[in-house]
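One chain of protein is taken out of this complex; the other chains stay put.
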């Protein structure tokens, strides 16, 4: 996400509850970017029509929903955020496992698995930050 | 969902692991229908631009992602399904709480809250079925 | 879509420009329902990983976007609506053509093609209505 837009979004969030408003914006931005990259990698990977494709489609949709929800914090609570992050981590883990089976002979699967891993890591960093500030 | 399409989808799933293939299709169908109805109600409700709107937008996206994932069981495991259902239930609960604040003066919010409640119930029925068959 | 929700949505739209507000609600409702059914059929069909799958994924996303846009008429004009309907018709036509190639040996493709045809017809009825009222 563009840094100026991020600044504006951050200002937008000032009216929120303390729990959410005190977030480290760089962790949030990294997570939204990782979700976006993962959605894109999964979308491309699914067009190969290999047997990882259904997991890729599920993961693409979940990552997009996760990203958008982080942009609409006004409609989230810490508890719903935690629950969404857990679902996103679970989908990324499954998609990564499926794509790793083909990583030796598909460059796209290998990159998709890397994008899933990065998205999982970013979601876990979000969870850590939220638990530290709770 | 159309019952003929549901029959075809059910046949499609025969190749899946026992855990997933032994699902009661009527519970699955009811849950997909409730997710679809909730996405639609939340989408309409968000156009009122009341303060429930961000929660409605989040809930609409999560319900669509939940519905699609149930249609792509080949790319799910029981564990990811549970995690997604928990996230969907959490979003529906929050959206319902927000909309109930306006239920007295907005007919749309009242119906949106009802759609959220119905979606939560259907997701919980999915969880119960999965735990019973595990 | 639920008829009570449709009634509430219709009331919601009273503040809109005459062009949009004078729509026949039954044509609009039929179109939203056909888009929803087509998104679902395409989503199931894409899990077969046959060569129609990329068209099915494109069509599922376009139909969902079309449906949601019709629920958010406040953010549409007759010109944008026409343009979106044309795109939706083009995607449905392509997806139907791809699925018809497999209609003899895949029941799911056959039903997906029928859902695409029904969605095209409903979008064309929307266009006809809009041109008649312009």
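So that you can tell them apart, the chains are marked A, B and C in the order they are listed, and the count of residues begins at 1 in each.
The criterion applied here is as follows: a residue touches a chain if its C-beta (ideal position, glycine included) is under 8 Å from a C-beta of that chain, and two chains touch if they have at least 3 such contacts.
Model, not experiment: these values are computed from the prediction.
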item	value
Among shown chains, those touching the left-out chain	A, B, C
Per the touch definition above, residue among A:23, A:71, A:95 or A:123 touching the missing chain	A:71
Contact residue for the chain not shown (choose from C:5, C:28, C:41 or C:91)	C:91
Among C:9, C:62, C:116 or C:130, the residue in touch with the chain that has been omitted	C:62
Footprint left on chain C by the chain that the document does not show	51-59, 61-62, 64-65, 68-69, 72-77, 79-80, 83-84, 86-87, 89-91, 93-95, 98
Footprint left on chain A by the chain that the document does not show	1-2, 4-5, 8-9, 11-12, 32, 36-37, 40-41, 43-44, 46-48, 60, 64, 67-68, 71-72, 74-75, 107-108, 111, 115
Interface residues of chain B (partner: the chain not displayed)	46-47, 49-51, 53-54, 57
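Methods note: only the chains that are shown with their structure count from here on.
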item	value
Inter-chain centre distance, chain A versus chain C - centres from mean C-alpha coordinates, in Å	29
Whole-Å gap between the CA centroids of chain A and chain B	20
Where chain B touches two or more other chains at once, by residue number	64, 68, 72, 74-75
